[in-house]
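Heads up, one of the protein chains got dropped from this complex, but the rest are sitting where they should.
For clarity, chains are labelled A, B and C in written order, and residue numbers in each chain start from 1.
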């Protein structure tokens, strides 16, 4: 068999580890040939590919980014390159010409949708979920998430010393447009006093009251962790908006930090490396078994797979019954 | 209500986080009083205790070690302090005198056994599992494990550069007397070529062959990760024994490193902090509900509890069907 | 003897280590009494102090922030607290009433100025330089700088993977209003392709040309490190301004990150801990020798001291002859 692999969407720690997992399993165990496709779906349009050998995979396990490159090319949407051709047909044709028996797509929510459409067109496709946001429906955890939480928690740890030395409120904005998982996990792990996520409406009154209550208890500093996607006045970044509102509500000097792209980069945590490796191996097993049109997923500690059609278009979101929210509230943390 | 909390057994990242989880939940949510008991069960013998306030818990979340101290005192066994008294009776009496409605024990396998015996004597007791070895039966994960894996993986990452620069075999010994979880997880995350755990018998022939096969493929270096508890000649440490045998089998220069106590110390990973916090909170909830004689556990992503009688005396071990072993073998990693 | 110690100005890794260095040397070696003054010069106005014992210093060496707290109170300027009193006189009187034979001030450029003025008023004062910006005149290195460079370099390392995976330009803004030391050191250590500091005028044409030249050489991504204090259009933050200009000049997708307060917090590097410890010890030695009105400084690898009057009002700035600039240019790095 001859399989192709591509990585699409935003950067995420663990992509290289999952590429390695797919390729080592395919080459070493199943005797497959593996073709690396460059720059996501764009490489399927331009046939920008390379043949993998075991040597190509050296040093890949703990390397951030993706050695295949990525792009935001969405072949079923307008925009991108080759705007005058029927991209899905061209890709179907190219896959045939390159002799690929299956394509492995590593990507986020958008990629799962694209993969589902190609599966409907009859392409043999298996996808691996990848996102620092952990918002892909159907898998308990996506690799990249633990690494992002780790970087964000490290940053929050650092802000504590400045907050307490200066008796200030420090607001930190972490990634998460629609899903607040990074804010929730890093906020709890970093000892945040207020944690705001897009899924839980908040009241600035309550936020201010939490901070003032801490002041009354002799703690004249607070850490506020916010996801970038929380509701604001529509003009300012989440961190800036919340910092201004807190100063207004409490009169306490407040500073903001936007963590930004450093959440996406660098070496994956051991936990992410192992999930990425296992997902890569199971994707290859699916292919060997002729099971296509499916996304790999983690359920409890088991690697399973689900039909791409079930995944596409859904999001996994935080809700107020999540144990970390419930437990946080018991400890006096304000979620809004 | 008035509850006591003690921490027993070896050091483990996350103990302070779980103390904080118990205390903040107890004080803030349930309005309980919390008494910190020093030096494990020894403090129940000597009544060496302190009253906790919210202030006591400041800065505790990311701090390694245990602010309560620990000891290896086993009140149902010979040895330790006060060898001439009936220790279990004295402890039962002291608990009564101090007015404790329940005792929370944070500890490893030995502590679960002791806790089960006290439960049988009628003590209201709730226990929280804690071990870097991840070998406590009944819980998917114990806090401390992710931190230990993280430290070990970081060390393996470092050895790679020396191994490849010098074309050497590097053997690293990680903790795990009976259970090879740290070796398995860090070995897979660190890109080990050979991973030896106590639960899977190994043949030095196969180990040597794996290393020589790599040499033939142009990789004149290898990383070997061994758990301290693997079978040796009975005289040498695991790392030393394996290093000598590898030199004998392959003729390649081989060096060993014993990671030792640094696996136990320092700040817990975010994942361990969150598990520790949640377990602490749920222990307190159990007490509030009058459910005693139980150990907190993680099942999938849920915090549950199981009767102490079920846990005591069992071990959770690696087996050859574990997905990381299966996946490792597919990629050509030698498990013996 | 009885000495006081205060910490003023912004947060900086190593302050606690230098407090520990002063106090352990004073108490253990010279038999002095040490009084900790809270919240910088504000504590000298309000007599908000504590007596130090060796126990107070436990766990302090690697702790970020300052256990004494800090404030921006400048007793010779308008603003701050007690606006209706003659603050310098009140402080002179309070120092006398508290029986302090000398005050140790740990602070940045502003603090050195204040200390010089108090020295002129006849106060026995010794100061220790502290700044992540490394811009205090008279000392080769201030503690805090190596830690800030370390955090910034770690962030730049992370951006590399995203930049190369996405074929993007990543702009990162680090601290440095007037002095570009953090940008220079972290930019060189992180492999920046363009490094902009306030001291060296830049041309956007040259910046754009550097990035386009890399594109032509097959490197369609670049890392741009900018100090916050570089010249912009006067409205936008440095990172935002430069990112927009680069997109305009090159047409390549460009993203910005502002590192912010996390550069100030957390545990100091070993190098900063040792400098902080040594400076603390030498400050105490100066006091024991009756040498007042001086700032501790590092010259080569020697700890020396210089008159406060020489330091005040000067800044240590990057210049184009600095070896890192010269060497960077040789390697093709654009400094503007």
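In this section, contacts are C-beta pairs under 8 Å (C-beta built on N, C-alpha and C of every residue); 3 or more make two chains touch, one makes a residue touch a chain.
For clarity, every value in this text was computed on a predicted model and none was experimentally measured.
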Interface partners of the hidden chain - shown chains only, full complex considered: B, C
Options B:158, B:206 or B:219, residue touching the unrepresented chain: B:158
Of C:21, C:75, C:88 or C:260, the one touching the omitted chain in the full complex: C:21
Interface with the unshown chain - residue positions in chain B: 7, 10-11, 13, 15, 39, 63-66, 69-71, 151, 154-155, 157-162, 164-167, 170, 255-262, 264-266
Interface residues of chain C (partner: the chain not displayed): 21, 24-25, 28-29, 54-55, 58-59, 61-62, 140, 146, 149-150, 153, 157, 160, 185-186, 188-191, 217-219, 267, 269-271, 273-274, 277-278, 281-282, 284, 299-303, 323-324, 327, 330-332
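Here, only the chains that are shown with their structure count from here on.
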Distance from the mean Cα position of chain B to that of chain A, given in whole angstrom: 29
Multi-chain contact residues (two or more partners), chain B: none
